[in-house]
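First the structure, which I've put down as structure tokens, then a few questions once you've had a look.
Below, a portion of the complex is reproduced, with chain positions unchanged.
In this document, chain identifiers A, B and C correspond to the written order of the chains, with residue numbering beginning at 1 in each.
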Amino acid sequence: MTLSVDLTHRFAGFSLNVAFDAPPGVTVLFGRSGSGKTSVVNAVAGLFAPEQGRIVLDKTLLFDATSRVSVPVHRRRLGYIFQEGRLFPHLTVRQNLAYGRWFAPKEANHADLGQIVDLLGIGPLLDRRPGALSGGEKQRVAIGRALLSAPRMILADEPLAALDDARKAEILPYLERLRDVMQVPMLYVTHSAAEVARLATTVVVLEGGRVIRQGGAAEVLADPLVTPTGIRAVGAVLEARVKVHHADGLTELEAGNQSLFLPRVPQSPGSALRIRIPAQDVILARHRPDGLSALNILRGTVRHVRAGEGPGALVTLDTSAGPVLARVTRRSAQALGLVEGVEAWAIIKTVALAPTDIGGP
Amino acid sequence: EGPTVFAASSLKTALDLIAEDYGAATGQTVTLSYAGTSALARQIQFGAPADLYISANAEWMDVLQEQALILPESRVDLLGNRLVLIGPAGAAPIDMAAPLPQGRIAMALVEAVPAGIYGKAALESLGLWDAAEPNVVQTDNVRAALALVALGEAQLGVVYASDAVAEPRVTVLAEFPADSHPPIVYPAAIVAPGKPEARAFLDHLAGPQARAVFDAQGFLPLTD
Amino acid sequence: MGWLSEQEWAAVALSLKVAFWAVALSLPLGIWVAHLLARRDFPGKQIVNGLVHLPLILPPVVTGYLLLLSFGTKGPIGALLEPLGIVFAFRWTGAALAAAIMAFPLMVRAIRLSIEAVDPKLEQAAATLGASRGWVFLTVTLPLTLPGIIAGAILAFAKAMGEFGATITFVSNIPGQTQTLPSAIYAFLQVPGGEASAMRLVIVSIVIAFAALIASEALARRASRRVGGA
């Protein structure tokens, strides 16, 4: 399922001019506060009619300003997880969750209520009304409500912002499963580079109402020039394959012909994975280091060294597993003689490949 | 400064004309406040700035007189009226000796509003009440009863002759004999302590010019 | 029972019946009109709004007279409805119609204010979950408007219990059929010394109205407690 968006709108003091084509999978809208993310999502949902533009989902024309086509919101069947919850105050949590099911076509692929409730940890809340739920509880119910409406596509506006890391770590794999197993496409807004790396098929970077960059997750995150949410987001994404699960709880992956070790992942041997290596978690050495607690050491050739404004430099290392990025100090780069063409080793801490940074392709 | 007159609403047309003439002749503006007889009486009980009160029945005037709110010597039965049975325009006259034809009979409230009370007494004395009662629809004032007949909603109505005159959509089918009900009187009296202008206007009301107007409106001037 | 005469009891019963049906039957229309005025823009909206308020502006007698003109047996609407067996003239149904029309502006305003207070964002959320306009209205707007609907209904009920001028002008006063409490009270007040009798009926009115008010407050409280939380 592909989504094609092209829209122009002038608010007083802010103009939106966004066009992108999203292939199947998860498209992440990434950008600073006020860059227009929610406006784009609202236009796709049909809650906001831009002055100009055209929105097509698969073969369905959802909106076209010129021919004055606009499919009514309720026929679009897009499960929208709002930035601000929007639970129905007069219904219990259970009724909120069940609301969309009422209207979904009978033959739709329904998620299982019990499973979602367990996933979100909202079992004890089912008979309460939303009024006195905590911030995170509200957000979890809102996620469940959208997931249970059997949507053709999910629109998620910072769905995990109010949640703690542990809860995020529980929900993210489910979203991955939606993407991979149930093939539900998503338009996903987030400020979190970890979520981008983990979920995104495509990243669309917005700034001041315009698309400043669009591309695959690996590509966009590896681009040091695109750091809308801070330098910490830069990193490489490698494609890997599960090789074997070891008895000590580690999983061995193969990327290129190199081995990488990760805490046990659920995927069975042979399955493909994406792993993200934040540039700042990589240490470089000119000689193969020895006697380190880090298990993952990749050999490569320096492709280029880009000095930033501060004391840092970003080094791209071509390895057989793919390009790996490393942020080092200029001082170190000089001391080690890191220049284009030299051989170097990237040292990556096993446990730095944290679960939230791992996802299927 | 002319007098302020509290008068039963049904006198409006006649009194407006008379007051206009009176004003033209004397230069005095007569202020006329029309409302239901009972409302006016109560207001006088509570100190209304009325100089002259013209009631549509004797009872309320009696009450004021007992409470010494009017000057008893000024009280006159100013006007009389006749009670008539009406029907839609063009209907045939009716013989009161025979039973009334079928159809709704519009009357003012038969226990509360003078025209209704008189009407009920008249029908009773003619032996027509028991048959008529189920068909009686009661209104809060005579004019509303008249309107019901004029609009064709009721086939018969019991109203004052003075009401019937000016309504072209109704005809008088019969006149109730004067002795079939207590005498219909509109007593007038000066409200205590008594203002000279009120006496002058009351005298004018009893005079020939006013009588002519009342006559034309279907009232029976009683004062001689 | 001894306290009120049989005819007075009949007036009490009739007033209750009239007020109940006046409210019950006009409520759906009131909700619809309130929704229209609150959430839609259409040409002639101000005219509809004005018409709704008309019974408030006009002296009741005029409203009653206009009702008589249009819904009487000889009136155009009355004549149209009669073959269908719907008769208002001189029936308790007419009293209910008059009461409903007189109470309508109060009902509509209360409901409209409540509809306007419903957050459109919740309605949007319902639409994204697949609910059509009608379902959004039924499952979100309406339940959230409940306090206003209750308020509107009780205002209308109170007004219907007290309505007099339009009622007596339209359907007159036929004991047992169209004699409501206010007509009976009015009659007592017309004759000297009738105040005491009138007061008995006034007290009955007040008791009924207080009971209805207290019930409505309890209902509204429950409705908003449900929305508020806990």
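We take it that a contact is a pair of C-beta atoms (placed from the backbone, for glycine too) under 8 Å apart; a residue touches a chain by one contact, two chains touch by 3 or more.
None of these values were measured; they are calculated from a predicted model.
The formula for the complete complex in this structure file, using the labels of the chains on display, is A x2, B x1, C x2.
In this text, only the chains that are shown with their structure count from here on.
Chain contacts in this assembly form an open path, with each chain touching only its neighbours along a single line. Put simply, the C-alpha centre of chain A and that of chain B have 90 angstrom between them. With centres set at the average Cα position, the gap from chain A to chain C is 57 Å.
Within chain B, not a single residue touches two or more of the remaining chains. By the touch criterion given at the top, residues 61, 65, 68-69, 72-75, 89-90, 165, 168-169, 172-174, 178, 183, 186-192, 194 of chain C touch chain B in their complex. For chain C in complex with chain A, the residues that touch the partner chain are 121-122, 124-133, 135-136, 139-140, 143-144, 146, 226-230. The touching residues of chain A, counted against chain C in their complex, run 45-47, 72-74, 76-80, 82, 84, 86, 88-90, 99-100, 102-104, 128-132, 145-146, 149, 155.
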